[in-house]
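Since the structure comes first, as C-alpha cells, the remarks are kept for the end.
Every protein chain but one is kept in place in this view of the complex.
Right, subunit A next:
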Amino acid sequence: MATVTTTRRAPGGAGVMPDTPGWARWANDHRKWLFAAPAMIFVAALIVIPLGWTAWLSLTDAEGSVRAESEFVGFQNYLDVLSDTDRFWPAVGRTAAFTVVALLFEVVLGMAVALLLWRPFKGQKWVRVAILMPLVATPVAVGMMWRLIFDPNIGLANQVLGWFGIGPQPWLAGQHSALPTTIFIDVWQWTPMVVLILLAGLTSLSDEPQEAARIDGASTWQRFRHVTLPLLMPTVIVAILLRGIDALKTFDILYATKGRGGGSFHEVETLNVYAYGLSFDYNEYGVSSTVLILFFLIIIGAMWALTARRKGARR
C-alpha cells in the first residue's frame, strides 16, 4: 500500500484524511477510469459488437431471419452491391446530392442570418425564439406538416403560387421534384442550427481586426471577405462537420414524407433509407450489412477529409 500513499497526495500537498475507508481510497486513486469507464463500456458495447457483427454479416448471404443458417460468401456481396447501378449507386448519388445541396444552402443562408443577428438590436430575443422553433420541433412531425403544405391539391404552397399566377407544382409527389423538396425541408429545419453556431462564433470574435480594417478604409464586403470570414472559418467547419454528418444520415424527414423505399420510384431513397429497407422491409441482412459498411466508410472518409481541412485552417 506504500505506493498508494504517495500517489494519493493532493496537489496542495495535503494528504487524504487518515480515517478514509480502503474502498474509498481505492476509488479515489482510480477515479480517472472509474468515472470514464462505465460510459465508454456502455457505448463501446453497443457499437463495437454490433459493428463487428455487421461486418461479418456483410460477408454472408444472411436473409429472412438473422437466426437462419447463412453461408460465408466472401466479398460476393461487395461485388454485387458495387456493380448495382439500379439501387445502390443512385442511392449514393442522392445521398451526396442531398448532403451537398442542403449543406450549401444551410451554410450560405445561415451565414447571412447570423450576420443580420450579429449586432444587438431591439427585438433580437424574439428572432432567436423563432430560430429555435424548427430546431426543437420533432422531425417526423415536421415531415408531416410539410406533407400537408406541399400537398398538390390542398397544400398552402400551391395556393401561394396561385396568387402569383404560377400553376400548381407536384412538390413531394413528383418523381423529380421530391428530392429537392425534401432538401428544402431539411434546410428549413436545420439552417437555424448553423445560424446559432455561427452566431456563437461571431460573438466570440474580438472587434479589433474589424476596427483596424475599417480605419484602413475597407468596405463592408471587404471586411467580411478578408477579416470576418477567415477568422470565422474554424467555426464554419465545425458547423459543416456537425450538419454534414446528420445530413448524410437523414432518415426521419424522408420516411415521414415519402414512406418506405423513398417513394414508388425510390426518388428520395438515400443510403440510409435504402439500408433500412433492405434490413427491415426485405430482411436482406447480408446485402444490407454490405451497404452499411460502405456507407460507414463514406462517412468516415468525409469526416477525415473535413478534419484534415480543419487542421489546415487552424495553421
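Here is the rule we use: a residue touches a chain if its C-beta (ideal position, glycine included) is under 8 Å from a C-beta of that chain, and two chains touch if they have at least 3 such contacts; residues count from 1.
Definition applied: contacts and distances are computed from a predicted model.
Only one chain is not pictured, and the protein name UniProt records for it, out of "Carbohydrate ABC transporter permease", "Nickel uptake substrate-specific transmembrane region", "Cbb3-type cytochrome c oxidase subunit" or "Monovalent cation/H(+) antiporter subunit G", is "Carbohydrate ABC transporter permease". Considering the full assembly, A:A200 is the residue among A:I166, A:A200 or A:L229 that touches the omitted chain.
Note on the undisplayed chain: of the listed residues A:V101, A:I149 or A:A218, the one touching it is A:I149. Mapped onto subunit A, the footprint of the missing chain covers residues 10-14, 16-17, 20, 24-25, 27-28, 31-40, 42-44, 46-47, 49-51, 53-54, 57, 66-67, 112-113, 116-117, 119, 121, 126-142, 144-149, 153-154, 156, 159, 188, 192-193, 196-197, 199-201, 204, 207, 210, 214, 234-235, 237-239, 245, 248-249, 251-252, 255-256, 259, 271-272, 275-276, 279-280, 285, 288-289, 292-293, 295-296, 299-300, 303, 310, 313-314.
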